[in-house]
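Let's turn to chain A:
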Amino acid sequence: MRASTLLSESVAVLGKELTSELRSRVALNAVGLFGLTTLIAVAYQIGPYRIQEQDRPHLLAALLWVILFFAATSGLSRVFVKEEDARTAKTLRLAARPLAVLAGKFLFNLILLSALYAFIVPLYCALMGYSVQGIASLALLLACGAVALSATSTMVAAIIARASGSTTLFAILSVPLVLPLLVMLIQGTRAAAGSTAIAAVLPALRGIVSLGGATLIISVYLFPVVWHD
Partner candidate 1 sequence: MPGAESLVWVAAVTVVIWLGLFAYCVGLARRVRRLEDES
Partner candidate 2 sequence: MSAVSVEFQSVGKRFGNRGVLAAVSGTLQRGRVLVVAGPNGAGKSTLLNILAGLLRPSRGEVVYREGDSPLPRAHWFERLGMAAPDMSVYEELSALENLRFFARLRGLHLDSQAMQGLLEELGLASKEQSRAVGTYSSGMKQRVKLAQAVLHEPAVLLLDEPSSNLDESGHAVVAGLVARFRERAAVAVATNDPREMAWADARIDLAL
């Protein structure tokens, strides 16, 4: 019936998100400033030399993900809440297929997250003196992590937008879903820092990809329910 394809509609939603974001810069500022602030606080207070040699692999990997996770939370939760706040949700609901909305919002979150990682991770490595052996495997890990984390947070953002819209609720709902991911990501980062072989990060990577993939698939089924009711 429809002349447009799901792909072109998703791209339209993504394009709208990006244009709005580039003009208002709400999410970008929130995520960037939050990330930078925590990074500087951590780097200033701990720095490259405070941590004992034997603790470095564990602590540096964990600290990195703590910074990345908290910076992301402030921005990712907004994707659907802002539609409800601006009263555009109903307009969008009538005009677009749910899957196009989900895909567009997911891609937007993915881009936001990737930008954050590209910005914070090199800075963190420089400021904390974190030498990573397997740069390729870390990049792979970050990419898969970004996909899995944006899948989860997009769905949770959709749920809270229909509930109360509070960031607190976003944190409460996303923590149990994100914790297993974070555990695997920290584990993988530690492995990547210590070895150049991709095989070292493979166990973590497998877990992240399957959890992220499962979340994406289930979202396709669940999102219309959340979006319409």
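We take it that contacts are C-beta pairs under 8 Å (C-beta built on N, C-alpha and C of every residue); 3 or more make two chains touch, one makes a residue touch a chain; residues count from 1.
Picked so that all candidates are chains of the complex that A comes from, given by their letters.
Here the structure is a predicted model, which is why all the values come from computation and not from measurement.
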item: Selected partner (touches chain A in the complex), from 1 or 2; value: 2
item: Candidate 2 contact footprint on chain A (complex, rising order); value: 1-4, 8-9, 12-13, 15-16, 19-20, 23-24, 86-88, 90-96, 100, 228-229
